[in-house]
Every structure is written in C-alpha cells, then in structure tokens.
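Omission of a single protein chain aside, the complex is shown with its protein chains in their original locations.
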Amino acid sequence: MKGPTPRYSALALLRARFKGAGFWMPLWTGRTLKDGYDVVVVGAGGHGLATAFHLVRDHGLKVAVLERRLVGYGNVGRNTTIVRSNYLLPENHYFYEDSLRRWETLSRDLNYNVMYSPRGVVDICLSDGDMIDAARRGNAMRLAGIDSDLMEIDALERFAPELAPRRTRRFPIVGALVQRRGGTVRHDAVAWGYARAATALGTDIIENCDVQGLRTEAGVVTGVETSQGFVRANRVLFATAGHTGMVGKMIGVPLPIETHLLQAMVTEPIKPLINSVLVYVHPGHGETYILQSDRGGVVMGGHLDGFPSYTREGQWHRMEDVVQGAVELLPQVGGLKILRQWAGTNDMTMDGSPIMDRVKYDNVFINAGWCYGGFKTIPASGAACAKLVATGEAADIARGFRLSRFATGHLLDERGGGPFPVRL
Amino acid sequence: MSRLICPFCGPRELREFEFHKTLPNAGESPFERVYLRVDSLTLSVEHWQHVQGCRAWLQIERNPSTGEVLMTRLARSGEAP
Partner (left out) sequence: MSARRKGTRLSADTLRFSFDGRTFTAQVGDTAASALLAAGVKAMGRSVKYRRLRGVMTAGPEEPNALLTVGAAPANIPNVPATQLKLSDGMVLQTQNRWPSLRFDLTALLQLGSAYFGAGFYYKTFILPKWRFWEGMIRRLAGLGNAPGRSDLPAPSLEHTHCDVLVAGAGPAGLAAALAAARNGARVVLAEREPAVGGELEFETAKIEGRSAGEWTCAALGELTRLGARVLTDTTLVGGSTGEMVLHTETAGMPGPARLIKIRPTALVIATGAVERMIAFTDNDRPGVYLLGAAERYLARYGVAVGQRLVLFANHDRVYLAAARLAAGGMTIAAILDTRVSGAQSDAARSAAAELTARGTACLAGHAVIAARGRRAVSAAVVAPVADPARMQSLACDAILVSGGWGPVIHAALQEGGTKRFDETLSAFVATDASDWRVTAGSANGAISLAAALKEGVNAGVAAAARAQRRGPMAAVPAASGDPEPHLQAYWRTPSDERAEKTQFVDPQNDVTVADLRSTLAEGFIDIEHVKRYTALGFGTDQAKFGGQLGAAIVAQLRGEPVPAVGTSRLRPPYHPVTLRSLAGHRVGAHLRPARVTPLHDWHLAQGAEMEAMGLWMRPRYYRANGSNATDAGIIEAGRVRTKGGIVDGSTLGKIEVAGPDAAAFLDAMYLSKASTIKVGRSKYMVNLREDGMVLDDGIVLRLSEERFLATVSTGHTDHMVSHFEHYRETEWASARLTLTDVTDAWAVIVVAGPESRAVLASLLGAQWQESLARLRHMDFATGLHDGHDLTVLRASFSGELAFELHCRPLIAKGLWEALVGAGLAPYGLEALDILRLEKGYLVSSELNGQTTPFDLGLDGLVALGNPCVGRDLLDRPAFREPHRPRLVGLRASDGKSRFLGGAQLTEDAVSAVPVGYVTSTAYSPALGEWIGLAFVSRAVPEGATLHVRDPLRGDNTTVKVVSPVHYDPKSDRMKS
C-alpha cells in the first residue's frame, strides 16, 4: 500500500525544517465530484472516514465521502475522547474490543499520531450491588479475553491515589471495575488521520456538499442528489450520527433513533493531576466522567441533556450537575475554572446499541445509533462497515447490530434501560 | 429554553420537568409506538411530566433545532385547566 506522502516522522520534521514551505501536503483536498463511484459515503465523521479508508484499502473500491459541513466537525471532535471495551454483552464487547485492539496500532497504521493513551478507565462502585454488577461485566470481559480488574478499596487507592477513595463522601466508594487498556485518544486526530490515509489511497472527500435525496431506478438506488449535483453510486452508506433520523425521513423509513444532546466541558490546563478516566455514577441521577487531557485541561461529561435537541447548546443546569459530581469526587479541582462547554448531537437508539445494516434498499446502508459509544468504535466500525457495504455480508463481530432486532426482540440493552433514550 | 409553562403552575424552571418520550403518529402498531420515531428538525411532539411540581403530564411541541416551545397543553386533553 502506498502511504500518504510525505510520511510523518521525526525525521520528516527535520527535513521540513530545511525544505521550508511546500514540504507538507494537504491532508485532504476539497476535490470536485466525479460522475460516479462504487460507494458514496455520506458523512465525513469518524465512522464515514474510517469506512471509506477500509473500503479502499481492504476492498479496492472507488469511494467518495460527502460532507455537508467539514471533515470531523461533528461528534468525532466533540466527545470526551474515551476509548474502552468494558461492555457486558458479547455482541458489544467483542466489537468494542476489536476496536480497542485497532486503537493500539492505529497511529502506525495511519502514520498519524492519534495519541492512544491506555491510562485505565475506572468505573467507580458505591455499593456491594454495584460491585456485583461490575463483576458480572468484568468476568464476561475476562472470559472473552478482555482485560478487566475488580479493585477493592486498597487496590483502587494505589491505582488512582488522586481519588482518595477512603475520603468521606455522601456515597462512600467501595471499589471499582478498571480496564487498564482503556483510556483516551486525541479525537480530532482520528478524523484527520483517516481522512489523510483515505485521501492517499484515492478517496475523494468533498466538504460543504449536502446530500438531498436518493435517485432510484426500478427499486434500486442509482446515486445521490447533492447540493453539487447528482453523483452515481453503486452503493450508498449513511454515517451521519446526530442526524440519522433525518436520513430515515429522507428515505421514508422511521428508525428507532432519537437525537439527544450530550455535553462536555473543560477547565484550564494544569500539570498532571488525574491519571486515569474516572466514571462516577451515583444515586439521584448523578453521572460524571472526568479525565485530564494531555494538554492539561480537566475534561468532564455526564448524562444526556434529557430531551431531543439539535441545538448543540447544552443546558446550564446539566453542566452544574456534572460539576457537582466532579467536585464531590475530586474536591481538589474546586478552584479550577470551566473555560468551555460544548455539546454534540447523539444518535440514541431504543436499546442503547448501534445499528449497522441495510435499510430499505439492497444497496443502501446505515451506520448509526452509536449512542455514547461512537467515538471509541471508529476503527472497528470502519472495518466492519466496509465489509458489510463491500460484500453485503455483516462482519462476524457486527452481526448483533441488525435493524431487525427491535422487531425480533434480539435487543442489546446493556443497562436494562428499555426503549427510552433518557432513563435517569 | 430555560422554562416550560405548566398549565397549572405557570412558568417553571426546566429542571422541574422530565422528558418522557416523543409521540408517534396516531394509529400505529404497538411495536411502532414503542420503537420507531418520526424525526423532524422543526417539530417534536413530546410528553413531559412536571415531576418536581404538580406532577401534571404535558404534551409539548417544540422545535428541536432552536429549543423554541411551540405549544404546551395537558396530555389528557386539548384544554388548559
């Protein structure tokens, strides 16, 4: 495979120093649409770009990625950068684990530093009941060959001393389920790295190109109508998280998806304080996850805002909820300041798990409904979705993500929350 | 959008209310009612409860792209009390 040029390395930085301007090339360029493609991918977010990359690299297809706005402007650049595979259900944990393994080598595979940081994801337990639930999940992971540790208070104190687990709290900490290989990845880098790698393989990435409809002949889709004209496509993939409901509307298929806001926020940078990802769910609808970015900012998130929304403007009182959890968990951060709060639009399905399937037409596919898990699955989703689109056959690890499961009852309800995106 | 107007209590903080679900079109099957959503950028018809107030169930129409509340009434009827 011909890699992107010039290849990135420390040596290349040296050479660039002396070659001056013009050494580095655009990672992708806004090329004009060709007449037709094997596959048109709608949405240049993490999933669309990764799928495009694998469609070209693994299946040798001619691909265009059409993006209404900008590469990586949606959720891939708005999440809290957490990657993990600590899921309960086999349909989920094998898939997320496939993704985590790909994260481990992705920087090399893309020749782009996505800064995979396996610093550990700590799910804090507040009762013996929590510990049993955690054990159920952790043991399921271990049987599947996925790393997981159940830590009681001593071990947790050693692993995350900043947490001071013995500190008196309204809800005392009992222990935690820890996945050491879980951690963070630099979110924007993922979009850019895939865009660059896909471009190098000949993929066209067209920004500011709005897809307005599908053209069909005799029940088969022949291409897409866009703001830049019609483009032929043998197959079409929608990877438009946050607006999948709109896709359903466009093609006339109601989907089991609602769009909800999830907000995140960050403080000013400080020297290292928090060395893992801490997840704190407490009674009374409390949820805060908290980590420190490599830049030094303390990044936090929590529950959905709580009702369908496309505004991308999070509710102030939700920010307060998240911060309350943070200050309770780590009182030492009380003097830090929130610099910035933002929100993403999440595809929330009615069982909390994703959908990767054909929809309505034999040659139209959706990659959607990732709920809170979209970012961390990008590498696995790219490979699995490319297989589905290229061959028509679902990848083994993605067989559970059928759209039909809601009708058949093969639900993937990790939390037992039922058919409601918001179940506080 | 920082308040909703409860037909009983008047304008109240959003945090007093809880969103329950978006409503389907009438006459759909139980499966469709429970699982499928008619998505729209401009209109979302929803059930909310004034859970930390009078506990009324409300039917609310909102524009999910702006947050603007277009209509609020009791879920039980078209009439305000």
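As written, the chains take the letters A and B, and residue 1 is the first residue of each chain.
Throughout what follows, a residue touches a chain if its C-beta (ideal position, glycine included) is under 8 Å from a C-beta of that chain, and two chains touch if they have at least 3 such contacts.
Here the structure is a predicted model, which is why all the values come from computation and not from measurement.
**Q** Tell me which residue among A:Gly36, A:Pro254 or A:Gly296 touches the hidden chain in the full complex.
**A** A:Gly296
**Q** For the chain that's not shown, point to the residue among A:Ile153, A:Val253 or A:Ile270 touching it.
**A** Checking the options A:Ile153, A:Val253 or A:Ile270, the one contacting the hidden chain is A:Ile270.
**Q** Hey, which of A:Gly22, A:Gly219 or A:Gly252 is the one touching the hidden chain?
**A** Of these options, the touching residue for the absent chain is A:Gly22.
**Q** List the residues of subunit B that touch the chain left out of this view.
**A** 1-3, 13, 18, 20, 30-31, 34-35, 47, 49, 51, 55-57, 66-67, 74-77
**Q** Name, in rising order, the residues on subunit A that touch the hidden chain in the full complex.
**A** 8-10, 12-14, 16-17, 20-22, 24-30, 70-71, 73, 77, 90, 107-108, 111-118, 126-129, 131-136, 138-140, 142-145, 148-150, 169-171, 186, 188-189, 192-193, 207, 267-273, 282-284, 286, 292, 294-296, 311, 313-316, 319-320, 323-328, 331-342, 350, 405, 407-411, 413, 415-419
Here is the rule we go by: only the chains that are shown with their structure count from here on.
**Q** If you average the CA atoms of subunit A and of subunit B, how far apart do the two points sit, in angstrom?
**A** Centres of subunit A and subunit B (C-alpha means) sit 30 Å apart.
**Q** Across the complex, what residues on subunit A touch subunit B?
**A** 245-246, 248-249, 254-259, 306-311, 313, 315-317, 350, 406-407, 419-420, 422, 424
**Q** Inside the complex, what are the residues of subunit B that reach subunit A?
**A** 2, 13-15, 18-22, 31-32, 34-41, 44, 46, 48, 62, 64-67
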